[in-house]
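Omission of a single protein chain aside, the complex is shown with its protein chains in their original locations.
Chain IDs A and B follow the sequence of writing; residue 1 opens each chain.
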Amino acid sequence: MTFLEPTVARRSLIVTTVINAVLVGGAVMTVFPFIWMLSVSLKLPQDVFTYPPHLIPHPFAVGNYAKAWSFVPFLRFYINSFIVAGAVTIGQVITCSLAAYAFARLRFPLREPLFMGMLGTMMIPGQVTMIPTFLIIHWLGWINTYWALIVPGLASAFGTFLLRQFFATLPKELEDAAIIDGCGRLGVLRRIIFPLSLPAIAALSIFTFMGTWNSFLWPLIVENHTTMFTVPLGLTYFQSEYVTEWSLLMAAAAMATVPVLVVFVVFQRQIIRGIALTGLKS
Amino acid sequence: MLVRNRTTGSVIRHAKRWQNTWSGFLFVLPTVIVLLVFVAIPMGDSFWMSFRNWNLFGPSHFVGTQNYADLIRDPLFRQSAWNTLYFTGVSVPLTMFMALVVALLLNRPLRFSTVYRTAFFAPVVTSMVAVSLVWSLLFDPTYGILDFLLKAVGLGGVGWLSQPGWAMLGIVLVSAWKGLGWDMLIFLAGLQGIPEPLYEAARIDGANGWHQFWRVTWPLLTPTTFFILVMSIIGSFQVFDQVYVMTGGGPINSTNVIVFYIYQQAFQFFHMGYASAMAWVLFAAIFIITLIQFKVVGRGVNYDVS
Partner (left out) sequence: MKWNAKVKVLFGVSGLLVTPSLSLGLPLARANTVHITFWESYVADDQVPLHHLIAQFNRTHPGIVVKTQYVPSGTGEQKLVAAVASGTAPDVAWIQGDLQPLVQGHAIYNLSKWYHQIPQATRARIYPSLVENAKWQGKLFSVPIEATDLGIVYNVQLFQQAHLALPTKQWTWQQFASDVKRLSDRAKKQYGFMVPDLVGSLAGYESWIFQPFMWDAGGRYAGPKGKPITYNDAGAVKALEFWHSLVTKDGAILSSAASSNAFQTGKLAMYIDGPWDIPSFAKLPFKWGVAWLPKGPKVQTTNVGGEYLAVFRQSKHPMQAWDFVKWWMAPAQETKWAVSSGYLPITSGVSQVPAWKSYAKTNQGASAFASELKMGYTEPGIVDQNQTDANLATAIQEVLLGKASAKAALSQAVKTSNQEIASGGA
C-alpha cells in the first residue's frame, strides 16, 4: 500500500469510505428490527408499549430470559433441535452432492425429466400435502420420533439445484485427468468436486441447518410429547390468539436465534476461505 | 460432453457410458426415494383430493371437476392470483438487485466484512413468525416507531399494513429484508467461484471496475443468478408467513395471496378439496413459468469458466 501513488491511495480511500458508509447504513437498517426484538426482550411488560417509543430498556429486565427459560423446557428443545438440524444438514449435504453431481456431469436416461420433476416437488404448498405426509409417517410408525423430523428432510430439490449450478461451472479437465488415473465417479466427487465447491457446500449447510432449525408446523404436527418439541415450538408458549407476552416471546425468540447465528458465523468463514482453493483451479 | 480425451477407443467410451448411467441412477437414488415418498406421493394424494370434497374430519366425496369449475367463478381466487403476481413482480427483482449490490461490496477485503455479513444475514436466521410480529410493531400506524421517525423528519404517516394500497408494499419490504441475506450469501458463494486470474487478465487489458463487472463477473455469475431467480420465483409464488402474521390477507383482501387463500380454504373453511384444486392450479402456473425460464433464460447461462 505504501508504494502506491498518493492520488491512487486517496481515491481508494474515498471508495472504501463510501462502500463502508453504504454497508453500515444498510446493516443498521437490516439489524434494526433485530435490535428492537432484543430491546423488547429486555423490557418490563408495562414498558413494552410507550409513546414515543424507547429503544433502551429502563430498567434492564434481564430476568425475562430466566423466566422464559423456566416456563418452557428449552434445554430439551435445544437438544432436539441440534440433533434434528445436525442430522438433516449432514444428510442433505451428502444426498444433494450426489444428485447434483449426477445432474451436472453424468448422462443417464430420464435425467432432464427427473430434474424437472424434482423441482416440481417445490411447487406445491405444504398446506395440502401435510396431512397425507403425516399419514405416511404414521404408517411408518414414526410419530413422536426423531425419524419423522429427520428422514423427510434428507433430500432437497433446492440443495440439489444449488450444488448442480456450482458443480457445472467447475472445469472438466481436472475430472478427466482423475478418471484417466483410474478414479471412480465417487472418488472424483469426493476428492475434486467437493473441495472445490466448499463455498456452495457451506451455503447449503447454513440454509439447511437454519431451515430445519426454524421449522415450525411440521414438528408441531408429528410430535405429540413436549419432550420431542423443537425450539420454535417454545416460542408459541408466549402467544395465544388474543394474548401476546411480548417481552417473554422476544426473549425466547432471541434465544432461539443465537445458535443459528453461531452456525452462520462458523460456516461463512468457509465461504470466504474457499477463495484460496477456487483460485487454484485455473 | 462425456469424455474429451480423443485417444480413448470406442470400447472404453462405451464402458464409460454404462458406468455413467449406473452412477447417475445410483447418485440420484437417495434424493428420488425421499422426495417420492414424502413429497411426490402426498402430492398425488392432493391431486386426487382436488376432485373431491373433504371437510377434514369425515369421509370425502367425489365431485369430479367441480372444484376447478368453482375456482374460475371465484372472485377472491382471481384477486389472490393477481396479488401473488404483484408480490412476485416487485419483491423478486428488488431483493435480487439489493442482494447483488451487497454481495459485490462484500466480496473484497474489508475490515469488518464478517460483521457486515452477519448483520445482513441476521434477519434470515430469525424465525419468520417472531420477526413478522416485530415488524407489525414497527409498522403500527399510530404507535409504531416507523411512524414516529417519519413524523420526526416531517413526513406524514404511512398506513404500511393498514391501507389497501400500501399493505402489499409493507409485505414486500419485510420479505426483501428477510430474503436479502439468503440471496447475498449465494451470490457471495458464486462470486468466490470466479477465478481471480480472469480479473487480472481483464485489468491487464485495461478494464475498469464497471467493465470488469460486465465482462467477467456478470457472465460467470449467470449460473448463480439463474438459480436465485428460479428459486425466488418459486418461493414468492408461495409467500405465506408474513401475510399470515402481519395482515391476515387484509385490508380488504389486498394482501390475500394464493397460499394464504389455500390455507384459509383448507383449515379455516374446511374445504380441503377446493384448496387442493387451487394448489394444483398454482403448481401448474409455477411449473410453466419455471419451464419457460429454463428454455429462455437458461440458454443464456454460462457454465463454462475456462
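One rule holds for everything that comes next: contacts are C-beta pairs under 8 Å (C-beta built on N, C-alpha and C of every residue); 3 or more make two chains touch, one makes a residue touch a chain.
Computed from a predicted structure; not experimentally measured.
Chemist: One chain isn't shown here. Among B:139, B:187, B:237 or B:283, which residue touches it?
Modeler: B:139
Chemist: I'm checking contacts with the chain that's been left out. Which of A:31, A:44, A:83 or A:178 qualifies?
Modeler: Considering the complete complex, A:44 is the one touching the chain left out.
Chemist: From the list B:219, B:248 or B:298, pick the residue that touches the absent chain.
Modeler: B:248
Chemist: One chain is left out of this view; which of B:56, B:149, B:201 or B:284 touches it in the full complex?
Modeler: Residue touching the chain left out of view: B:56.
Chemist: By the contact definition given up top, give the residues of chain A that touch the hidden chain.
Modeler: 44-46, 48-51, 68, 71-72, 130-132, 134-136, 138-139, 143-144, 217, 220-221, 224-226, 233, 236-246, 248
Chemist: Touching the hidden chain in the full complex, which residues of chain B are there? Just list them.
Modeler: The missing chain touches chain B at positions 41, 44-45, 48, 53, 55-60, 67, 70, 74, 133, 136-137, 139-144, 161-164, 243-253, 260, 264-265, 267-271, 273-274.
The rule we apply is simple: only the chains that are shown with their structure count from here on.
Chemist: Taking each chain's centre as the mean position of its Cα atoms, how many Å separate chain A from chain B?
Modeler: 15
Chemist: Give the list of chain A residues in touch with chain B in this complex.
Modeler: My answer: residues 16, 19-20, 22-23, 26-28, 30-31, 33-34, 36-37, 40, 49, 51-53, 94-96, 98-99, 101-103, 106-109, 111, 114, 116-125, 127-133, 136, 151-152, 154-158, 160-162, 165-166, 168-173, 176, 179-180, 184-186, 197, 199-200, 202-203, 206-207, 210, 213-214, 216, 232, 235, 239, 244, 249-250, 253, 256-257, 260-261, 264-265, 268-269, 271-272, 274-275, 278-279, 281-282.
Chemist: Within their complex, state which residues of chain B touch chain A.
Modeler: 1-5, 17, 19-28, 30-35, 37-43, 45-46, 49, 56, 102, 105-106, 110-131, 133-135, 137-138, 143-145, 148, 177, 180-182, 185-186, 188-190, 192-198, 220, 223-224, 226-227, 230-231, 234, 237-238, 240, 258-259, 262-263, 266-267, 272, 275-276, 279-280, 282-283, 286-287, 290-291, 294, 303-306
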